[in-house]
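Omission of a single protein chain aside, the complex is shown with its protein chains in their original locations.
Letters A and B mark the chains as written, and numbering starts fresh at 1 in each.
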Amino acid sequence: MRLTYFPFLVAVWILACGLYGMITSRDLIRQIICLIVVQSSTYVMLVGVGYVTGGIAPYFSDIAGPHATVDPVVQALALTDVVVEAAVTALLASFAIQAHKRFGSLDPQDLAEFKG
Amino acid sequence: MTPGLTDALQATILVLVAAGATMVVLVRDRVRQVLALSLYGVVLSVLFLAVQAPDVTLSEMVVGAVVLPLILLLTIRKVRGTR
Partner (left out) sequence: MTPGQRKRAFLVGAAGLVILLIWAVTGLPGFGAYPGPYGPAITRHAVAQTNATGVVSAINFEYRGFDTVGEEFILVAAVAGMSVVLRRLRGEKEQPAAREELPGGGPATSEAVRVAALALAGPTAVAGWWLATHAQANPSGGFQGGVLLATAFVLVYLSGEVLAFRRISPASVTEAAEALGAGGFAAVGVTAVVLGLPYLDNFLPLGSPGSPGAVTSSGTIALISFLVGVAVAAAFVLVAGELLEQRLLSSGGTTPGKG
């Protein structure tokens, strides 16, 4: 049993779940959490694309010489991605706080009516 | 590890990740959803370990289990009082 497309299908499933959560949420904070789930689907996709069957992790401090490793470039992308996502989530959370302060509610359908 | 065993391990963790994402989206209460997100972060970091990516594991574990729940719980505490 080979896993040829299973990780990518899992990434698509996570994306669909997160999108569903975002659309049907009545609360800004639920929307932020579902956005985090959507972002995690991209990490699964990235790291899954770079995997090489039988490859080792790309570190040579205890193994000398060239070896078949998994792709290190997508790991570098995913790793900075994860940390920057946290900072952007903090910014979104601060928007939610200010929206609550000024408009008194966190429901995106109520907030859509306020202009300006 | 034999290739078959590695495949089985990765398949199991992928199923857990998919179940975790579904669980995070379906939880109703806000604080419980944050805790579910934290658990999802830990399962995701185990997946990254199983595909030979230790750096991403460390990042996801620290961010997903510590920083994101911290930010979200502080925000929830601040806006407590509606719904």
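Here is the rule we use: contacts are C-beta pairs under 8 Å (C-beta built on N, C-alpha and C of every residue); 3 or more make two chains touch, one makes a residue touch a chain.
Predicted model, so just to flag it, every value in this text is computed and none were measured.
For chain A, the list of residues touching the undisplayed chain reads 2-9, 11-12, 15-16, 19-20, 23-24, 48-53, 57-61, 66-77, 79-84, 86-88, 90-91, 93-95, 97-98, 101-104, 109, 114-116.
Against the chain not shown here, chain B presents residues 54-55, 57-59, 62-63, 66-67, 70-71, 74-75, 77-78.
Here is the rule we use: only the chains that are shown with their structure count from here on.
Computed from the mean C-alpha positions, the centre of chain A lies at a distance of 10 Å from the centre of chain B. Those residues of chain B lying in contact with chain A across their complex are 3-4, 7, 10-11, 14-15, 17-18, 21-22, 24-25, 30, 33-34, 37, 40, 44, 47-48, 51-56, 59-60, 63-64, 67-68, 71-72, 74-76, 78-79, 82-83. Taken together, the chain A residues at the contact with chain B in this complex read 1-3, 6-7, 10, 13-14, 17-18, 20-21, 26-27, 29-30, 32-34, 36-37, 40-41, 43-44, 47-48, 51, 53-57, 59, 69-70, 75-76, 78-79, 82-83, 85-86, 89-90, 93-94, 96-97, 100, 104-107.
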